[in-house]
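Complex shown without one protein chain; remaining protein chains in place.
Labels A, B and C are assigned to the chains in the order they are written; within every chain, residues are numbered from 1.
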């Protein structure tokens, strides 16, 4: 039973009745809900809790962290970001959603600007599977269709993904690398594009399936921390003239 | 004629007569020397110059930046690091040498800890070419042999390289991914392991050839900055019910 | 002055007046034409010449081979395919165009089925640059727009590209990895999607620019053949009990 923490900024839901109607328990509540049904041990944490809900106790007990943020990336304390980063490099999985592309933690782990094009126009998105053998695409058909979503377009300023799982088609003419898998240190990172707050994206069965798969993928192995620093030779070294 | 700036911490050479004897003009002077002979326009910059020698004027006029640092990574100002990072993402090439694996700029661009094993034991290193078709390996035989070098050993905490060009064998029993190529934003980054200050590594013809090749590779294309932010649709979007 | 051979099946042009009007000298003639103007030494070869125009003399004198085929993949002799493959693994660049995805040589080098979805419907294709720092995208804006092309859609059954340079958007709702770069042995391989015979795609300035860039990229380094087989130790081996 994987231990998942779903982190959400949780501002849109409190300000905007449209969002609140779609996600009465917050985006975090919705995601934690279907993860619990899938058999994971899911808890939530939000920006306005002390330490953003990400105390040492919580982080050390988290195998996979899911991250949704948008309006308030700058309010996330650098100290918390550094703690999360250390946990990822030590093996905690991290799943970054939608506007989380601009979160401090994602930019820290990517090393690039993570910028992109965007547009809010109620347009259709179709996420094509470009790696059908990848565990994150398990049980998904050839594509996922979302009737209305925000558009994100290339160039997406990320390192080339270690594995590209989904590529999106948008009605307005753009494409986007929308499911990007990385390994960083001992940890796995998955960026998944969909999930604008004004659409019921996280209620979509296929989107839920992708997140369930991603949690399994992100935690799948027992990892140990490598030895670093000054070491003795394993073999004799010839003394040179 | 590519414009190269060779940045060096330039502390070992001033403190340690052994190093000074090997590099009387500093490591930066040695590298700028053979790059000039190879037909590049090479200048140098060092830590203790104002703005570490990396003024806007210098950076904006640099197509490829080479970086050697070791003792004083923490003394490099964050502001300069951020400027260098922006230039890399905009297309400036960056070649990071040896102990530069722990420089702020390399860690920023990698997003990982960049730690490794190490040992100073006058041991033999043999850098095997594992990508013979890569332009950085042009003109190099099957391997480069260095009679004495510092050892760096795996696990090297970096993202999996976009292209792995060299892998080192060490006399004491370790291996190391010693030539690692990345693209970050519009810029190219190459990490090249050899070059401990107490050995004449940068006087070795094959090492010089690799650096000449890496400069050509790192600057090779005219790049333009992508458009980011809010954009208009390229195609009509159907109004949905 | 790179030596390029442009190979074309050259059947559509002789059968179909629509194609002949667009390419009066054949697709090979059109491509060789703009490559010559770009300063390369370009010759052509076609299926119905003896040995398909790919004699040892021609192949040994070719630095980059361009391949267009569609109707008659099965007529290409296995012996010629094996010769081309050996030349690629020894360092000759190979650029495979459009329906060449199903050519024997491409399938041999990929090891997969290379199948895809397709549709002829005069629809719009927009090739987005997803690697703006790649030399093959040099001088190209954010995308190339083709008013009418054949559609190719995912899943495209190829190994994940070493470098993905373009991704296509299609009017009818699909996406496609349309510019895929690989290294195989000492050789470089680039698959480039556009170029259906009934459209004037190879007269488009940006498509020509991509092919000029790809030729430079595919030949860019002096390569040597690695040593294989039984070798003597480079270091003494301890006799074990």
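Just so we're on the same page, a residue touches a chain if its C-beta (ideal position, glycine included) is under 8 Å from a C-beta of that chain, and two chains touch if they have at least 3 such contacts.
Everything quoted here is computed from the prediction, not taken from an experiment.
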> Which residue among B:90, B:122 or B:154 touches the omitted chain?
Replying inline: B:154
> Among C:48, C:61 or C:122, which residue is in contact with the omitted chain in the full complex?
Replying inline: C:122
>> Going by the contact rule already stated, which one of A:25, A:60, A:82 or A:183 would touch the omitted chain in the full complex?
In response: A:183
>> I need the residue numbers on subunit B that touch the omitted chain, in ascending order.
In response: 126, 128-132, 142, 153-156, 160, 163-164, 167-170, 173-175, 177
> Residues on subunit C that touch the omitted chain in the whole complex?
Replying inline: 89, 108-113, 115-119, 121-124, 147-148, 151, 153-155, 157, 159-160, 162, 171-174, 182-185, 226-235, 237-240
>> Touching residues of subunit A against the unshown chain: what are they?
In response: 91, 126, 129, 131-135, 137-139, 141-142, 162-163, 171, 183, 185-188, 220-224, 226-227, 234-235
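In the analysis below, only the chains that are shown with their structure count from here on.
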> Superposing the C-alpha atoms of subunit B on subunit C takes a rotation of how many degrees, nearest 5?
Replying inline: 180
> Cα centroid separation between subunit A and subunit C, in whole Å?
Replying inline: 36
> Just curious, how far off is subunit B from subunit A if you go by their C-alpha centres, in Å?
Replying inline: 30
> For subunit B, what residues touch not just one other chain but two or more?
Replying inline: 124, 162, 171, 183, 185, 226-227, 234-235
